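Below you'll find the structure I mean.
As you look at this complex, bear in mind that one protein chain is not there, while each of the others sits in place.
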Amino acid sequence: MRPKACSPACANASQVLPDTMDFVVTTLLNALTLISILMLVGLGLAISFGLMNVTNLAHGEFVTVGAFAVYFVQSVGGSFWLGLLAAPIAGAVVGCILEFAIIRHLYSRPVSTVLATWGVSLILQQGLELTFGLGAKPVTPPIEGTLDLFFTVYPAYRLILIAIAMLTLLGVVLLISRTSFGLDIRTVIQNREMAEGVGINTRRTYAIAFTFGAAIAGLAGGLVAPLAIVLPQMGVNYLANAFFVVIVGGVGSIGGLVAGSVFVGGLTSVLNYQISPSLAQAIVLLAAIVAVRLRPNGLFNGASR
Amino acid sequence: MIARDRNWLVIFAVCVTLAIVYPFFADGYQLTVIRDALIFGLFAASLDFFWGRTGILCFGHAAFFGIGGYIMALTTLNDAIPLGSVLGILGAIAGAAFVAAIIGYFLFFGGIRGSYFTIVTLAMGVICQQAAVSWSSVTGGDSGLIGIPPIAFDLGGLHVDLSQDLPSYIFVAAIVAVVVLALWSISRGRWGMVLTAIQDNEVRVAALGHNAPLRLLATFVLSAAIAGLAGALYVCMAGLVAPDLSGLLLSTEVIVWVAVGGRGTLLGPVLGAIAIQRAQQTISSFNPSLWPLLLGCVFVIIVFVLPDGILSIYARLKSLFNGRRPAQ
Amino acid sequence: MSDVLLQAENVGIRFGGLQALEALNLTVRDKELCCIIGPNGAGKSTFLNLLTGTLRPTSGSVRFLGHDIAGLPLHRIARLGIARKFQIPSVFPSLSVEDNLKVARWGASSPVRPVGELLDLVALGNRAATLAGELAHGQKQWLEIGMALAIEPRLLLLDEPTAGMTPQETLATAEMLLRLKGEFSIVAVEHDIRFVRALNCETLVLHQGRRLRSGPFHDIETDEMVRDVYLGRR
Partner (left out) sequence: MISRRTILKSGGAAAAFAMVGAPSILRAADTVKVGLSIPITGLQAILGETLLNCYKLAAAELNAANGIGGRQIELFIEDNQTTTKGSIDKARKLINEDKVDVVMGTIISPERSATLSVTSKAKKLFFYPTNFEGGECNRYFVATGPIPMQQVDPMMPWVAENLGKTIYIMASDYAWPQKMTEAITAAYEKTGGKIIGADYYPFGTTDFGPAFQKIKSLKPDVVWSMVVGNDAVTQLKQYRSFDIKQPLIAPLDEVFNKDALPPGVAAGTYAPQPYWMALDNPVNKKFIASFREKFGQEKMVNGIGEAGYNGLHLYALAAEKAGSLRDDDVLKALPTIEFDAPQGKIRVDASNNHTLCHSYVGKAAADGIGYEIAKDFGTITPVTPYCKV
């Protein structure tokens, strides 16, 4: 028997209107926080899983590595911002090594990739535990407290997180659409053989794209570090949902990534308020499965697998 | 092909012989250890039947193990149900098959294959474990259900009581042998050939008039049903069922067993399950924190050094003696 | 009308803004052999995809034995009696030649020809135990034709069956098809004029998504406009 939660409106009938606005804005911001994180973690997956067809189960560890980078920088006296700078670099380094040592040898063996990356994920987790010791690591946020947004009061750090995520996304869009490297990536993705034909070093492009995705995931880890637990095993919490973002959104476009993140993150946040969070999580995942059945190529675009 | 079949049967016969001889040298405790390992071997074989034959990796196979276990537990713990053990096992098989049929319908007919299938089934495992934890009025929550009686029934004059170590060992070993042999016969006949063809080129198979998604679905359902059977057997032997028996960790472990034992060999995964579990418990008694690290390395090594599993060592050695390259 | 097997009327398809095919008509009668030719990019494969129901036309209709088959699952279409040989040889490389044919036979609603006969028909009798992946390119094409035969089709659609074959193999393939002529209808999409010449059948010439000419092959062959198109003069 669980006591039923009182609906927000009945708490104080005279305050219905401001409460409603407050409720809507806060829900929106909660959803945005979740969407931002999903988007950043999903971006790397969209590249490796969606475009290169590499199922990287160690992707969650990039998030972990990013968060540990912030912890490490803080623990040796650096500021959070310095740590946040180190996070994507740490992610990129691990990603680059992983691509070089393992993934590039397995592009033609997708199932082996699953096994090998899962193994790597275990090794990274245990390695972090042996290096930094048991247990969660403390990370202090750069600013404490809340910000008054007129309709509602919201934690300042979360607003920063949302802003950084949006800027990063914008940067990625520009990178892909405006730079020659972005053009290379798009060409390789469209048709690997043809890209090789016109003289693009696809091996290098793959490696850089993979590393880039790892860096973004590292950044995501750095951003969530003050907000959530920092632990060698934290990555798995983000992995499954990020995969769903990519599957639901469809591969091959930033639009799909955004659509997938909004679907998973938005639905989770809204449902969490209505029903038991465990049920909400199950429903979101089931909805994702059904969505995939109905729109096999993704909510947003028609790119095929 | 014929030679490979003969090899398989030889190894199978050796394993059966070892299983028959083992009770003469082992005490009750050692029997229970191997008995439980065999149940997980059956579970590994069930995954191998799907993964090995279709090339599609299911990352949530423990969900079916857990579903089977919970159905068995709920059936046998309810005194109002007659023939609890028999109905429990049948229910476990049917329940796991039913869930697999629903999930599989959405996935296979939705055109989900390969890595996408892997990820969706991974989430399915997560949901199952969470459901088992949260839905405590039925599942007993995170501590699970305890006091599940051993399998015992009278059916048409046949009296079965598996509360003792030796009968339960014989019962489990017999089931594992029969199921593995049956799966092997299925997978080398028409069914297996079509599945191999689907693995090569699914569109082509469909263009020949085969309902490929249905074939895949049927394979998945059969695989899940056997996983459910394994789950039902395990909870009776252990006396309890708990949420982590349907969780991600077990799903991962079973993949290792199959990969180490040799994907697609059905027998290899059983041996892999026994070997790895014994190794895990022995190593963890010496140095607990070493185990996860070793496990990770095993994954990576298998992929690069032994992509066909330990069972392939035999073939490799043989071809080494004959001076030939191993057939791939 | 009763012997009409496949009828495409006024069929067209657009991909986004691009009109890929426009107002095409094709009637295939029972046990008839016909060819579709045209230069690269003429829309031959797209047309074939419309005929097999893989694509749904944006205008006009395709009917097989009076049914609209567009969008039906592939295996249902096969069971109706449409067999298709793909452009890229798509055999099952991990199965033996014999097993390839077995798998194909099992797909049929009522297989007639035993595997041995199929092997002989496609001249692979001595390669039965070979893994299909180890066959030479031309043999793979034949094996695929054999697999198409195994499902006892009423209509066999061949997408560039001789692509990548040596001249001798091409002729052998043509002979193989001529032997089968009269058992069921065959529609061959080809690029290679020599092959079509050997078949000498009713021919539809496509150019830029439209019908250029149609009629018996010897008429087509002498047509000025067809020559111009094939020689790239137009």
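Note that the chains take the letters A, B and C in the order they are written out, and that residue 1 is the start of every chain.
In this text, a residue touches a chain if its C-beta (ideal position, glycine included) is under 8 Å from a C-beta of that chain, and two chains touch if they have at least 3 such contacts.
Quick caveat, the model's predicted, so the values are computed rather than measured.
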item: Missing chain: touched chains present in the view; value: A, B
item: Touching residue (missing chain; options B:S185, B:Q281 or B:S319); value: B:Q281
item: Option touching the unshown chain, where A:V76, A:L134 or A:V198 are the choices; value: A:L134
item: For chain B, residues in touch with the removed chain; value: 28-29, 32-33, 36, 130, 133-134, 136, 140-144, 146-147, 238-240, 242-245, 249-250, 277, 281, 284-285, 288-289, 291-292
item: Missing-chain contacts mapped onto chain A; value: 1-3, 5-6, 8, 11-12, 19, 22-23, 26-27, 29-30, 33-34, 37, 134-136, 138-141, 144-146, 153, 155, 157-158, 224, 226-231, 233-234, 236-238, 268-269, 272-273, 276-278, 281
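Definition applied: only the chains that are shown with their structure count from here on.
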item: Taking each chain's C-alpha mean as its centre, the one farthest from chain A; value: C
item: Rounded Å distance between chain A and chain B, as computed from the means of their C-alpha atoms; value: 33
item: Averaged-CA centre spacing for the pair chain C and chain A, given as whole angstrom; value: 48
item: Chain B contact footprint on chain A (complex, rising order); value: 49, 53, 55, 102, 105-106, 109-112, 114-116, 118-123, 125-127, 129-130, 236, 240, 243-244, 247, 276, 278-279, 281-282, 285-286, 288-290, 292-294, 296, 305
item: Footprint of chain A on chain B - complex, ascending; value: 51, 55, 57, 59, 103, 106-107, 109-116, 118-120, 122-124, 126-127, 130-131, 133-134, 248, 252, 255, 259, 289, 292-293, 295-300, 302-304, 307
item: Chain B - residues contacting chain C, complex; value: 1, 190, 193-194, 196-197, 199-201, 203-212
